[in-house]
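What you see is the complex with one protein chain gone and the rest in place.
Chains: A and B, in written order; residue numbering restarts at 1 for each.
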Amino acid sequence: MTGLTEAAAGATFERPRIGVVRPALHVWALTLAVLWLVPLFVLVITPMKSVPEYQDASQWALPHDPLELFHNLKTAWTSAGLGPGFVASLTYGLTGAALAIVFGSLGAYAITRLGVRLGFFWFILVFSGTIFPFQMYLIPLFTMYTDTGLYDTWLGMALFYTAIAIPFCLFVLRGFFSTIPAEIQDAARLDGAGDFRIYWRIFMPLARGPIAVLFLFQFTWIWNDLLFGLVLSTSDGIRPIMPSLLGMQGVYAGTGPPIVLAGALIGSLPTVILFLLLGRYLLRGLTLTAGQV
Amino acid sequence: MSRFPSAEPVRSGGGQRRLRLPTDTRSGAVSGPLAARLVAYLYLVPMVVLVGVFLLYPAADTVWTSLTDSTGLGSANFVGVDNYVNLIHDSAFKTSFLNTLYWVGGVLLLQVGLGLLMALVLSSTSLGKALKGIFYLPATISAAATGVIWFFVFTPDQGILNSSLRFVGLGGLTHSWLTADPPLNTWSMIVAFTWQGLGPTMLLFLVGLQSIPREPIEAALVDGATGFRLFWHVTLPLLRPMTAVVVGISLINSFKVFDIIWAMTQGGPYRSSETLAVTMYRESFVSFHVGYGASVAVLLTLIVLVLSIFYLRAMFRRIEKY
Partner (left out) sequence: MSTQITRTDFLKLGGAAAAAAAFFPGNALAELEGRSGHLFSTAKTLKLANDKVTWKPWFNTAGQDAAKAIGVGWNAVEYADTSSYQAAIRTSGRTSKVPDLYSWWSGWLMKEIVDADFAADVTSIWNKNAAHYSKGIRNSFTFNGKTYGAPLYISYWAIIYNKHVFKDAKLTPPKTWAEFTTALETLKSNGITPLGATIDGRWPGFIYFEEFVLRSNPSLYLKLMAGKAKYTDAGVVKAMNIWRDLIEKDYFTDPGAFTLGTGAANAVSYLKQGKVAMVAIGTWFEPSLVGGGMKPEVDFGTFIMPNINPAVPKVVIFESGPLVVAEHGSNRDDAVKALDYFMSRKGQATWVKATGFVSPRNDVPSTSPTDRALGATIQKGGYKQVNRYWEATPHDIVEVAVDQFDKFMLKGGDPTAYLKTIQKQADKTWATIKK
């Protein structure tokens, strides 16, 4: 990430405005940051306590035996199908994001470079998939899935996640592809490359940056999904991780807060790690969204 | 930009291929525009089919379902606009709609307003770089996990919020946050949602601040503008494009909030914290008033569509400006 503070002309144009209250701003920012960390503190510290410890001691008390964490993680992993859900979500995220990028890029390429008629219409058609609130899809999907036997199957979930990830991929890649200079394509064609070769060998590698961002965004979205996982699946191992996490809260589940939060920890780690790894692409990604149209 | 006078970026629909060279036949492509176009359509097929089957068809079907009395068990009978009429008289729906408005207001105030404030604060201190990550981190975890975490922050006896209040002697301020009289329970959830959503909006505003042209600022400084006046009359208008984006996205998202509410209260107690999105789910998948639930979905969609149109118009206007 480029130094935002420097680039934002921070030094020059901000200082005269707020020079007097600069220390107050520091305090305010720091206080808010500390407050922001408290729930994360809860997320990390609570699973290190045993269930009776949670009930009896203060919330701020440090755990007696932090290694209790592993015991709680293990219990959480085997409760309410959280472990199988973790694996399932992993496969859905990888497959869905990858396929959506491929299909979206194919479409973006066709619209921007192959001169399909009514390219803009196709773009809007597919993009409209994101405009509707998800509630519009739920009931018919549920009925369709139960009628065709896709309900509660890996294929059913993977197909859906791919479909819903496509519109944004199309959106970003269409924008990106239309910025690729015509010379590159013409030069390649002069060398005898066909359309698909140009797509696969030139456009896609050029789009590495946006693709990384798209992968990050779509994997994260799929991983974090609750609603469709809740409606379209129920068995352990098919059901994604977030519905399983909520399932740990059921009355018959009989687990305590340290175990449920251990589950939340398990559910949160992958996307946090992904963010830490690919985070530098993030700003680029946000700029892409904002600067797209 | 191009050396070839006949080559233009393909923006508008339709038309011939831009450039055709004799060596095209090497790729196996049959010469002739029709064949080439047909092949090009193949590129579209996977995405159009997937989106059409799994997104567009269901959306259309929901509209149909909203006109029936489907219960998911037996057959569904056409009932016209009965569901919509009943909605308007349903007190639970009125509560739900009101709560949705609270969410919209809350998100605009806290996520967007506070996001802008924090962006300004962070862009002017050297702490900004370090603190940015802290505010963005919650956005990397799911809404469901956020709901679970904050559920335990809010639990009346053992939750960290009430414990801390009691610890500092403010025991009188403790509440049963999630079961309190509405709209306190809704506002509690909005706070949790803000914890998660502040990072991205703040980051977007930071990007916006970064890309403001310097000349107007410098000019205003020369004119003697400082402090709040500088911000209000110069900075903010220059930030308008980004503000439009942030407001638009946040607005639309605030209507769709489901995960975090379902994780924390399921719209309770006694349905007092439901929003339109939650009501739709409850009616369709808990009470099995499927037709009725579909009408809530359609209504929600209409509102979001109208807002989206306004948002898109504002966005397109931005292009014309720059």
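Following the convention adopted for this analysis, a residue touches a chain if its C-beta (ideal position, glycine included) is under 8 Å from a C-beta of that chain, and two chains touch if they have at least 3 such contacts.
Since the model is a prediction, treat every value here as computed from it, not as a measurement.
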Can you say which of A:Phe86, A:Phe103, A:Trp122 or A:Phe142 touches the chain missing from this structure? A:Phe142
Would you indicate which residue among A:Gly83, A:Pro167, A:Gly194 or A:Pro243 is in contact with the undisplayed chain? A:Pro243
Touching the hidden chain in the full complex, which residues of chain B are there? Just list them. 72-74, 151-152, 155-159, 176, 178-181, 266, 268-272, 285-288
Going by the touch rule given at the top, which residues of chain A touch the chain that is not shown? 52, 55-56, 79-81, 142-143, 146, 149, 151-152, 230-231, 234-236, 243-244, 246-257
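We adopt the following convention: only the chains that are shown with their structure count from here on.
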Per the touch rule, the chain A residues reaching chain B in their complex are 3-5, 7-10, 12-18, 22, 25-26, 28-30, 32-33, 36-40, 42-43, 46, 54-55, 58-60, 102-104, 106-107, 109-122, 125-126, 128-129, 131-144, 159-160, 162-164, 166-167, 170, 178, 181-183, 186, 189-190, 192-197, 220, 223-227, 230-231, 242, 245-246, 249, 257, 260-261, 263-264, 267-268, 271-272, 274-275, 283, 286-287, 289-290, 293
